[in-house]
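With one protein chain held back, the other chains of the complex are shown just where they sit.
Chains here go by letter, A, B and C, matching the order in which they are written, and residues are numbered from 1 within each.
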């Protein structure tokens, strides 16, 4: 299936877009989404372990399953405040 | 000697004046000033142990000696803030 | 930058007093007149001070706070005279490079001024009676 992932800050700058489409298997979880993202942008590889993800605006774990219509976002380490 | 004592809040209301003159011995300390104050207004007796004093705008102890031209103040328990 | 005032305290002006390019954190504390104190209805308050000593004491507390925590600046202003419900009786502000120090200094300043500054409040209760607040004094027919 095809999922859409929102990107922010340095990750968005590297990918050059605020939103990317990734092809993942129909039973994909966040670890599969992460792998697909790194596969598309190998420059992100050193940061892979530091990237969190959110599904439908809630922090997800590596095992969180995703569906094609989920709102998925890649959340690099935050620095608000 | 004659010393002048500034009064505040409930103590001032009881004495009816914001400034009182008290007659004390020439080697008087704050405990003597306290005793002279209570002697003049026996209604203050229940509160005597709760009354602090300041000499020249600094908190004093019972043993602090006073002079005729010192600025002496009776400081009942504070409630600012 | 301690002061006593009979006017409404302006929070923004306290903030501006402690703002500085090296400060990344600014904490303010405002003490506000409440409607209910231990179940009794307060109509208004009056504050009075031994003004010269109170100002010296507040200035001394600011100095101690600056020695004790890595703060950039701090300021304290205490209101005197008649206050209606909801008005601030005291505002403390502290600025620091990192937030911990500003929080600790502001907390210590308000805690300590409440114990040491020669300032008193009088509760004007809604039943028409008034009462100087002297913590620890025997109650009942207290002055």
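In the analysis below, a contact is a pair of C-beta atoms (placed from the backbone, for glycine too) under 8 Å apart; a residue touches a chain by one contact, two chains touch by 3 or more.
Since we're looking at a predicted model, the values are computed, not measured.
Note on the chain not shown: across the whole complex it touches A, C.
For the options C:4, C:77, C:110 or C:133, the residue in contact with the chain missing from this view is C:110. Among C:2, C:27, C:58 or C:117, only C:27 touches the chain that is left out of the view. Within chain A, the residues in touch with the undisplayed chain are 6, 8-11, 13-14, 43-44, 46-47, 50, 54, 57-59, 73, 75-81. Where chain C meets the chain that is not shown, the touching residues are 11-12, 15, 19, 21-36, 85-86, 88, 95, 97, 99, 102-103, 106-107, 110.
Note that in this section only the chains that are shown with their structure count from here on.
In terms of their C-alpha centroids, the spacing between chain B and chain C amounts to 25 Å. Inter-chain centre distance (chain A to chain C, centres taken as mean C-alpha positions): 50 Å.
The multi-chain contact residues of chain C, meaning those touching 2 or more other chains, do not exist; every residue touches at most one other chain. Contact with two or more other chains is made by no residue of chain A.
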